[in-house]
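The complex is shown incomplete by one protein chain, all other protein chains being positioned as in the whole.
We just call them A and B in the order they show up, numbering each chain from 1.
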Amino acid sequence: MPGATAKGAFAGERALAQWTGRGRDVMTRFSIKGILEKAPSVPGLSKRLEAASTLSEEQRLEDREAPAIAGRSLWADARRRLARNRMAMGALVVLALVGGAALLAPWISPHPYDEIYWDRIGSPPDWANAHWFGTDANGRDLFARTLHGARVSLAVGLLATVVSLIIGVAYGAVAGYFGGRTDGVMMRLVDVLYSLPFMFFVILLMVFFGRNIYLIFVAIGAVEWLTMARIVRGQTLSVKRREFVEAARALGVSSPVIIRRHIVPNVLGPVVVYATLTVPQVILMESFLSFLGLGVQEPLTSWGVLISEGARQMESAPWMLVFPALFLATTLFCFNFVGDGLRDALDPRDR
Amino acid sequence: MAPLLEVRDLHVELSTPEGKVHAVNGTSFQLEEGEILGVAGESGSGKSQVFLAVMGLLADNGRARGSVRFQGEELLHLSSRAMNRYRGRRMAMVFQDPMTSLNPYLKIRRQMTEGVRFHLKATRREARAKALALLERVGIPDAARRLGMYPHELSGGMRQRVTIAMALMCEPRLLVADEPTTALDVTFQAQILELLKELSVEDASRSLVTITHDMGVMAGLAHRVAVMYGGRIVETGPVDDVFYEPLHPYTRGLLESVPRVDAPSADLAVALPGQPPNLQRLPRGCLFRERCPRPRDECAVRSPSLLPLDGEHAVACHEVNP
Partner (left out) sequence: MTEPLLSVRDLAVHFATKASWADRFKGNGGGSAVKALDGVHFHLREGETLGIVGESGCGKTTLARAVLGLVESSRGEIRYRGRELSKLGRGELHALRREVQMVFQDPLASLDPRMTAGDIVAEPLKTHEPRRSREEVRRKVRDMLAKVGLQPEMINRYPHEFSGGQCQRIGIARAMVLAPRLVVCDEPVSALDVSIQAQILRLLTELQRESGLSLLFISHDLSVVRTICHRVTVLYLGRVMESAPCDILYRRPRHPYTRALLSAVPVPDPRKERARRRILLKGELPSPWDPPSGCVFRTRCFMARPRCAADVPLWRSAGKDRGAACHFLPSS
């Protein structure tokens, strides 16, 4: 821009730099070196200065390195900020409880999830018989089924998200970094895939390969990575302009290494946030599939299946709907709160 | 004659998530009418915060205490509404980066006339005429056309002139320019400096405060200089005194470190080693002690006060001015 230098923009950052109190130890010791430096320039003095300011004679003799001071990474800062966010921490605790219960499902439920109690079909919560949530239309303990359902729903949510993360980040980073035609082609492909109706695709898969839980991962992962790729590409475009990427190129670092070492760690912020918000989406999607009857096969169950069954019995046996729905809603809420908390914690101010 | 601006024992604290930052630590000074005061200091010296506090423009996390008297009235604890009567009307500020101090979505005319229509209840026509006159005064060619432009259509140097013109719309008694030329190229810098000089000469009752870290700019513009370090004024006096006979070791170090076009510094002796002080944990005693070439025992215990040594030349140092 004619008439202006970049100087002005940095004054603010300089000021900020002073105010956040970094390297206090360095400042004190550094000034001793500074006082040494003020001696007039004498040949060889610089070498002597190095010796004096870095390791003492004693340490030198013992050839011992002074222990390195641990640094405070930006992730650590973000963790601290997240820890201060009570909503997010509360949500994490709840998620941990739900997750823990899901993991320990076989051990904490008094009844197995697939055993049919012919004499207690469709019965409401019954503490005497340890049917805490009642039984479903087939006489199976709802508590156990809810927890087992949690297993499936959470597994699908987390695993599909991880898959979409891996594919999406790799794809988006490559497209964004190389830009030009590569980027154009890659993103057009994403656009095309986006426009495919998800439902058709899933139904086709189910028809061809049968109802398989792993297939559901594939189907959902195959859709979710698209948005992830777009987000990562966008972030990559802005990160690749930053000076440290240019510095890496000036050093002669190869493109794949730059992407791995510099681009990806610096785009992870929004990616992580989006991932925590993807999990509930996936769970919902799986629930929807199950609702349609395309989900997991009996006797395996998921929240979606339970809700679908419960909805049918809504008027006569509301507990069949209420409990799984409550779990689902709470889990979704919590993931969203954590996602929000992460977004605040990873505030661009520190990036 | 009462001073236009009188600041006494000003403290400014900023609350950050990492703790309280003591940006200004007991600053006192006076500004007479028609005077040009240069406030020198590096980043973290508190020079901008002092005047943000004076203008009531501290960020939400900032707290000021002390006394700020402008034309005899205490400003520091006025409400925002009350301060609005002063800001823009009797005191105005020009900021460093003309790119961000102008609203990119509003035309120049709109931004310039906003103030005078609010403060002086000018009509649209009057305001426009005044804006035109001021734009011409600050040397913008083809001013009438520029009024209808957006900031991004102007160059950096012109944008800075526009902000100066904007500040002058209500004819304030006090104009504070915070690093007015830092973001500009050298040749435009010269133009702005000449403009500021002319403006202060032409209106003898207007006072100008130039906040800058550039000692060259200071030397050419200011009548009186105040050097700040660690949120305090460490030296103040007429510009010739401070530049030719600097008393405080920081001033001396600063002047020695400044590279000059007119003299080759064959010996890059580092006059000021070390780093500026940590404003979150102010050490006891003199804030400059760690970088001082001749610290005394006293310097670790008591912070020196700004005391006059020779006429108007005052310095805060135990060694120089016990």
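FYI, a residue touches a chain if its C-beta (ideal position, glycine included) is under 8 Å from a C-beta of that chain, and two chains touch if they have at least 3 such contacts.
The model shown is predicted, which means the values in this text are computed figures rather than measured ones.
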Residue in contact with the excluded chain [from A:A137, A:L237, A:V253 or A:A325]: A:V253
Sole residue of A:Y194, A:Y214 or A:F244 that reaches the chain not shown, by the stated touch rule: A:F244
Chain not shown: contacting residue from B:V24, B:V217 or B:L247: B:V217
Hidden-chain contact residue, picked from the options B:S101, B:Q275 or B:S303: B:Q275
Where the missing chain touches chain A, by residue: 1-7, 10, 13-14, 17-18, 20, 22-23, 26, 29-30, 33, 46, 50, 53-55, 65-74, 242-244, 246-254, 257, 261-262, 265-266, 350-351
Sites on chain B contacted by the missing partner chain, in the whole complex: 42-43, 155-158, 185-187, 189-191, 193-194, 213-220, 239-240, 243-244, 253-255, 257-262, 264-265, 268, 270-273, 275-276
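The rule is short, and it goes like this: only the chains that are shown with their structure count from here on.
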Intercentroid distance (Cα basis), chain B paired with chain A, Å: 46
